[in-house]
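Of the protein chains in this complex, one is absent; all others appear in place.
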Amino acid sequence: MSDHKAHSEAAHVKIYMMVFGALMVLTIVTVLVSYLHLPPALGILIGLAIATTKASLVATFFMHLKWERRLIYGLLGLTVFFMIVLFAVPIVDNHGLKPNIIHYDQPAAEEAHH
Amino acid sequence: MKDHSEHGEHNGAHQDDFVGKYIFSVDHKVIGLQYLFTSMFFLLFGFTLVLLMRWQLAYPGTRIPLIGSLLPLSLAPGGVMLPSFYNSLGAMHGTIMVFLGIVPLGVGAFGNYVLPLQIGAPDMAFPRMNMMSYWSYLPGGCLMLLSFFLPGGAAQSGWTSYPPLSVINPGQTTWLIAMVFLITSSLLGSINFIVTTLNMRAQGMTLWRMPVFVWAQFVTAILLLLAFPPLEAASILQLMDRVAGTSFYIPANLVVGGKLLDHTGGGQPLLWQHLFWFLAHPEVYVLILPAMGIVAEIIANNTRKPLFGYKEIVGAMIFLGGMSFVVWAHHMFLSGMTPALSNFFLVTTMIISVPSVALLTCLVFSLHGGSIRFTVPMLFALAFLPMFGIGGLTGLPLGMPVTDIYLHDTYYVIGHFHYVVVTGTIIALMGGTYFWFPKWFGRRMSEGWGKFHFWTTLLCMNGVFMPMFIMGMAGASRRLYDPTAQLHNLTTQPMNVVSTISAILLMTAQIPFLVNFFYSIFHGEKCDSNPWHVTTLDWACPSPPPHGNFAKPPRVYRGPYEYSLPGAKADWIPQDVKEAA
Amino acid sequence: MSTATMEHAPVESTGIPNGKLGTWLFLASEVMLFATLFTSYIVLRVAAPSWPRGWDVLNVPLATLNTFILITSSVTIVMAHAKVLEKDKAGFRRYMFFTLLLSFGFLIVKSFEYASKFQHHHYPATSIFYAIYFTTTGLHGIHVIGGILFNAGLMIWGAGDGWEDPLFAGRVEYAGLYWHFVDIVWIFLFPALYLL
Partner (left out) sequence: MNGASGNYGMGLPIQASDAAPHIDLGLRVIHFAMFAIFILWSIFFVYLLLKYRKRAGVAAQREHMGLFWSLLPDAIVLGFEILLIFFYAIPGWTRFKMDAPKPEDSTQIEIVAQQFNWNIRYPGPDGKFGRTDPKLIDFANPLGIDPTDPASKDDYVSVNQLHLPVGKPVLIRLSSMDVIHSFFIPEFRVKQDAVPGMRVPVWFTPTREGQYEITCAQLCGVGHAIMRGDVSVHTPEDFQKWLAEASAPPAEARAAAPIEQW
């Protein structure tokens, strides 16, 4: 059940190869950056940005999202929205709870004062 | 493989043998009936479990009559149940009723059988996946049942399975494995429902011509699709905690029974609660939306007029579905969650009440100007309205964090939940059974016995759950093995007795229903293909429909509820009829 | 097949083939599954008093190799699909074979990684970090195995009467969609566990 339109496969293959190259380069970059041992906040930001770029490349070209119908976009948009909710609430809650978490390894005096 | 005749032939090969036709069938109607009978069994089984609990609650520490002596020594020595058995019953009652009873009945049975018919499709989009969905549900269910007899027994940590209790309690591993089966079943089913609804509609069946029931099933399927995976992942993490000794939900330095636990710690008990309720709140709408769809169909049919605000009803359902993902933490106001978050969830919870009110209002206003036939299905659909109203209204003090401080984890919560799910959903599902019975079997159930069943059931259900509000207001805590062990439960103990006696009567009241149901399958009064004079496509094919459902693909010319059109000869015009005669 | 039947009957539909819509819906649910694992990862990491850096406890070069392997396999499977559309049976077989080879390669590298962890007595129960590490990579590994089974099945089917089946190109595309998703999960797992 080929639903492919008139676009030529040869053109696609060329795009695939370019994306392949970009993914390889980005992988090398993210590994190299990690060897700099950046402070966690900056490291996470860069690592996440590169990973998101790579994932978008795969989704856009390999998964043909660039040529896909609106319904699929809608479905993915809905999923991403609920995914963000699923991320946000436990993380916000976790942040708010920090003062309440017990750490037994802390020194006695601090423990007593809380 | 290109046209209908070949399609029929293709599956016709299976029809000769019993196994292909009734066991591993790919026909949505057979699968629907498989779900129907299986989930009815589980509902009765779950009900039996709660009768045992109710006996213990009303007459703590006394011998369970009739079956007490049959229970093994490890559960109920001398016929008196042990606390561990009581906790198992509580956990299994909740799990079985929700995941093995109501959802498979509302979605698996009614959805599977009726949805393809109502959109004019010959079958589901993925018939074999449909079969796999049932055959993932059944082993999951059997495993749940078996868990009573496995070493360690059945789960004892409530259907919510809060860790660390669920990690240290026996029996939980079986529960988690069975849940993975059930979740897989639901995911397979929901993908099938969504694709079927989007891609398999008969010509002319635009989205805004779909019956409300189809919309309800469609929204439900989306909820199942996106809400269940988090529970699946959370269950896997809990399974790891139990089997591999990890500490996803176990904080450091737990001391159980005077001994330090082996787990290294570093986990978060609240994480499970977030992930669990991320599923379990949408799950409530999975329980109620198909019921609302059924009620809407029955009301439109029996008032002989279009529904009030069809688009408002559909819009409210979609809005409910979407909002149901952002209200879950109102189950966690007192869990130790960051208090500021409660205010956010208070607001979303109040927002979600608005579409619920809108739905109920539309259904009630649909009665205005109608010509109401008090058939048995209609009685059930009508009873749904005030009963669901009570369930919804009592959600108000629970959704307010301040009043929830007092009512949380009391019998008030149980009363609220059961008013929504039992007097709401189950009443609607019973009505749906009477309504579609002629479709399933080509025969009618007895009206007289149906009315008897209705009135006794309604009365007994209120007798079971109304006392719970009184107990809850007096502060009585839930999930207590022996309510008389605590002072604050003593004064309301008579209410437990009322509730228990009503529950026993309620079980008795189901006997006429079961007899009526099974007798009518074989000996009921035969009827034509559309005895209720319904407009939707499910009644445009023979009863029961043959393989492939429609003799030729139907074509839809009008909306779903064309009743009492002025100038028309009959007071109903089916969707597939072109001209008003 | 009934899916084919439906597309030829006059119906109201989205125009997206059933199989493709079903695959995307399945992937949506998979997104939620892995999102839950990532949520757990973030919550547990933020709450932990200390958290090991990936490069101190895990083998970054092996994981980088695995990243290359998985990305390459994504390219080969998309090429396999392109060959199906070009009606190049030998090309399809070649690329699908490479895909399978690479997926096995991924699992072999992974098993070496696991083995060295077990040798050093690092188990899921050792710490919350290892719990996350083994659970997420393990679940991802199960998804890889699932992909291998599906791809191998397609290869066998394509060698026989499957090649002529009107559903074949679609099935290869859906296998590709799933495989790219597995790739994407790894693209996030790799930095989350090894590099941050």
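Which chain is which? They are A, B and C, in the order written, and residues in each are numbered from 1.
Basically, a residue touches a chain if its C-beta (ideal position, glycine included) is under 8 Å from a C-beta of that chain, and two chains touch if they have at least 3 such contacts.
Bear in mind that the values here come from a model prediction, so they are computed numbers and not experimental data.
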Shown chains that the omitted chain touches within the full complex: A, B
Among B:I67, B:L150, B:L393 or B:V515, single out the residue that touches the unshown chain. B:L393
Contacting the left-out chain: of A:V29, A:A49, A:V80 or A:I101, that is A:I101
In the full complex, which of B:L150, B:V243 or B:L334 touches the chain missing from this view? B:L334
Consider the whole complex, including the chain that is not shown, and state which of B:S39, B:N87 or B:Q510 touches that chain. B:N87
Can you name the residues of chain B that touch the chain not displayed here? 82-84, 87, 90, 156-158, 162, 164-165, 168-169, 251-258, 260, 265, 267-270, 303-306, 308-309, 312, 334-336, 339-340, 342-343, 346-347, 350, 353-354, 357-358, 361-362, 364-374, 382, 385-386, 389-390, 393-394, 396-397, 400-403, 405-410, 470, 473-475, 477-483, 485-488, 490-492, 563-566, 571
Positions on chain A where the hidden chain makes contact: 97, 100-102, 104, 108, 111-114
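Going forward, only the chains that are shown with their structure count from here on.
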Geometric centre distance via CA averages, chain B-chain A, whole Å: 36
Could you state the distance in Å from the CA-based centre of chain A to that of chain C? 16
By residue number and range, which residues of chain B touch two or more other chains? 198, 226, 230, 268, 271, 275
In chain C, what residues contact two or more other chains? 3-4, 14, 16, 21, 25, 28, 31-32, 35-36, 39, 43, 47, 166
Residues of chain C touching chain B in the complex: 1-6, 8-14, 16, 18, 21-22, 25-26, 28-37, 39-40, 43-44, 47-48, 123-128, 131, 134-135, 139, 166
Inside the complex, what are the residues of chain C that reach chain A? 3-4, 7, 14-17, 19-21, 24-25, 28, 31-32, 35-36, 38-39, 42-43, 46-47, 49, 53-55, 60, 64, 67-68, 71-72, 74-75, 78-79, 82, 85-86, 166-167, 169-170, 173, 176-177, 180-181, 183-184, 187-188, 190-192, 194-196
How about chain B: which of its residues touch chain A in the complex? 198, 222, 226, 230, 251-253, 268, 270-271, 274-275, 278, 325-326, 328-329, 336-341
